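Contents: one structure, followed by commentary.
All protein chains of the complex are present and in place, except for one that has been dropped.
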Amino acid sequence: MKLLSVFALLLAILCPATSFAARQSSYELMTPENQAMQDDPNLNPAQFWVMDGQSLWQERVGKRNISCASCHGESKTAMRGVAVQFPKMVQGKLQTLEGQINQCRVTRQHAPRLAYESKELLALTVFVATQSKGMPIAVEETPTNKASLQKGRQWFDTRMGQLNLSCAQCHEDRAGLKLGGSSIPQGHPTAYPIYRLEWQNLGSLQRRLRNCMSGVRAQQFEYGSPEMAQLELFLMWRARGMPLETPGVRP
Amino acid sequence: MSKTSRTSITMPAQAKKDSVIEIRAIAQHDMETGFRYTEAGKLVPRDIIRFFTCRYNGVEVFKAEFHPGTGANPLIVFTTIATESGTLQFEWQGDGAYEAVNQSQITVT
Partner (left out) sequence: MNKHTYPRRRWLSVFSLLGIGTWLNPVLVFAKKPEAMEAITKIVGSQVPKDGRVKLVIPPLVENGNLVVLKVSVESPMTAQDYVKAIHVIAEGNPLPNIFSAFLTPRSGTANITTRVRLAETQRVWAIAQMSDGSFWQGYAETLVTLSACTEAI
């Protein structure tokens, strides 16, 4: 019996919280009411942004006066399978989904870029991402993204801020334990953009990561910065295979 | 010009006569409480939806009054008796001349 408990202890120490089999979306940590809010489109506040995104998809903008639909198609499923591949290397640059949308706006539509966390960018992002709902996150390590992935891993493991904590210390080593009444999630970005009850608004993964950084009193990464993209890449890679839940609801 | 926003209604399209049907109505609205301050320390004034009414073929069958304590993107789930076929009209009114309407048809057999 004693040998068994020693073996179990060794196993627990050697296998990190997010070993493939033990990964868990923070959806599981929510109350049944909040889970129902996410699952039912008629109750999910994010659904309004999805509808806004659908309208924006068809809106002609910019000097070239074309819409997203002009190139990518009218259908609501034209973008199926796209969001689960991001962040990815596009023409030598690591792009997040928001970054790629802005890239299209500037280079194809000749329209100004949309500001991060603006209603329009959030609506377009959630409209595109919702089309991949239920699909497994498909970010893998490739020769081209290897260096960025390594940088992202470093950001995850590096202590930062006045509280001198790294992401890993809470979300890897202490996931499942409590911090001030809330359960510490593993921190997989499976549902972004999310309607966060805290914000009473839809928001991106980058906004949430900035919250984490202010939580440890660290200098926040800037929206759209290379550091953000690298960290996002690592987090999505860490969550590979998990189904996309967008649009999510989180407390 | 009055402000408006998206709304969504969920209810059955068909029902048996005199059965009770469930209606879900949700409106996109920040429901600014009037208790928040900007970073500069200025009070953000109250801006909320005040009333929601449901009319069944023109007859008011349900009304709700929202307050700052009602959550953002307000949801209301209520019931009504499916008395006859026709149109259910939904109306939201609020601060700043906010007005939104939506409607849904029902066939009662």
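Here the chain labels run A and B in written order, and each chain numbers its own residues starting at 1.
Quick note on the criterion: a residue touches a chain if its C-beta (ideal position, glycine included) is under 8 Å from a C-beta of that chain, and two chains touch if they have at least 3 such contacts.
Quantities reported herein were computed from a predicted structural model and do not represent experimental measurements.
In the full complex, chain B makes contact with the omitted chain through residues 20-21, 33, 35, 39, 56, 59-72, 74-81, 83. If you put the missing chain back, the residues of chain A touching it would be 30-31, 33-34, 36-37, 179-182, 184, 197-200, 210-212, 214-215, 220, 251.
What we mean here is this: only the chains that are shown with their structure count from here on.
Centre-to-centre separation between chain A and chain B, using Cα means, comes to 32 Å. Only residues 42-43, 45, 47-48, 51-52, 200-201 of chain A touch chain B when the two sit together in their complex. Across the interface of their complex, chain A is touched by residues 5-6, 8, 10, 24, 26, 28, 30, 71-73, 75 of chain B.
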